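Note that one protein chain of the assembly has been removed; the remaining protein chains are unaltered in position.
Right, subunit A next:
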Amino acid sequence: MGTGMKTTLTRKLSLAAAAFALAGGAILATPAQAQRDPAYEAARAAGKVGERMDGYLGIVGTATPDLQRMVNDINIKRRAVYAQRAQAANATVEEYALTAGCIAIAKTVPGEKYQAPDGSWQTRTGAPPQRDSRCPA
């Protein structure tokens, strides 16, 4: 009886260790594949999607099901990241997202779309983008 319980415990521990290793591997693997999906990169370059003021991705023209799915997928992932980091920084998700939006708009390259403070979509040129007055320099 005692040996049986010990074996079960050992098995449970090794399972836990394996799960830990998998989780750790997944966390470590994430930064390595930190590259935009080709479809996302193409949609950005074509001006089909743009950076919204609120820190999320927006569809600039007409929304196709494929485009909508891609934008939703990215925005769900962004929201998860914002929520996690906002909690760590003792801020609200909206505050964190707006801050990220400021920076994401600043990082757009000429030809990409971004949302101006008046809500309109603008094409980034070589000049600095029109941003919310609260955005950091």
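We adopt the following convention: contacts are C-beta pairs under 8 Å (C-beta built on N, C-alpha and C of every residue); 3 or more make two chains touch, one makes a residue touch a chain; residues count from 1.
The working rule: contacts and distances are computed from a predicted model.
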| item | value |
| --- | --- |
| Chain not present in the shown complex, as UniProt names it (candidates "Ribosomal subunit interface protein", "ABC transporter ATP-binding protein", "YnbE family lipoprotein" or "ABC-2 type transport system permease protein") | "YnbE family lipoprotein" |
| Residues belonging to subunit A that touch the chain removed from view | 31, 33-37, 54, 74, 77-78, 81-82, 85, 89, 91-92, 94-96, 98-100, 102-104, 107, 133-136 |
